[in-house]
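Of the protein chains in this complex, one is absent; all others appear in place.
Let's look at chain A:
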Amino acid sequence: MSETAPSAPSASPGRRARSERRNRWLLLTPAMVILSLAASGPLLVVLIYSVLTPGDYGGVEWRFSLDSWFAVVVERDFFTEELTLADAHLMVFWRSLKLSLCTALLCLIVGFPTAYFIATRPARRRDMWMLLIMIPFWTNLLIRTFAIMELIRNQGTVNTLLVASGLIDEPIQMLYTEFSVLVGMTYVYLPLMILPIYASMERLNFDLVEAGYDLYANRFQVLRRVIFPLVKPGVVAGSILVFVPCLGAYVTPRVLGGGKQLMLGNLIELQFGQLRNWPLGAALSLTLLAVVMVALIFYVRAIGQEGERDV
């Protein structure tokens, strides 16, 4: 005993480190398995499908072809074999980007004051306000979208009220326009903007706001110079949470755009459905992914730089 005891401590650090390393890998394994099965695996399948030839009745033929990647941006005329830009696709890309940006902006404009309002209520009433924000979010997406439809269709509530009040003579066509898609998406994704901003705002030390007022900053200056920089992480998170799902939105543009205001999600669905061009669908999906990533990189860069300038 007396001989082994002193040697034990000197041997154990190495052994412990090794077993620790092994344990770490063991503990990481479930996460790795789920990640590879649920994210990397499907993505790989999509990538493979995008470089195959479309089958006649959907599905794919196992023949390598980059045609679908070209088809994302260019069109080959059926008769003359002339190459032109795929206007229809680019139009959809453009609309998706535009509507997603506008939605994020609109959500910010509506969500920021809302979060501020809730965060400045007495503590015991904040939860109630947040519940009111969250209840619609827990409701089925389709139902909410149809509710918006009911509001803005030609014989809907808004038009009826406007006509009855004499402000307009005949109903305004709002449904099946980009406007209706924008309104619908803003409504649907608003909680995703409010939540993270509220979380930052709740942690905000309101003494700082008072200090701002005390040092001659008016309401707008306090908002811009004190509140906004401090809740910026929430604004960034909220914008990403709204912008990203908007780019891939499917239900809302389908119902409120009436098949006329296609967005990327609808275009991709078309390829897998009616048009039976799975490889093009796969290529479009990956393009969407790339657009999201590029947009996020630019956004985060811009925010970061602004941060440095502020500092």
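Basically, a residue touches a chain if its C-beta (ideal position, glycine included) is under 8 Å from a C-beta of that chain, and two chains touch if they have at least 3 such contacts; residues count from 1.
Convention: contacts and distances are computed from a predicted model.
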UniProt protein name of the chain not shown, from "Spermidine/putrescine import ATP-binding protein PotA", "Carbon-monoxide dehydrogenase large subunit", "2-oxoacid:acceptor oxidoreductase subunit alpha" or "Cytochrome c oxidase subunit 1": "Spermidine/putrescine import ATP-binding protein PotA"
Contacting the left-out chain in the complete assembly, out of A:72, A:162 or A:230: A:230
Full-complex contact with the absent chain, from A:109, A:211 or A:293: A:211
Touch list for chain A against the chain that is not drawn: 205, 207-208, 210-218, 221, 225-226, 229-230, 310-311
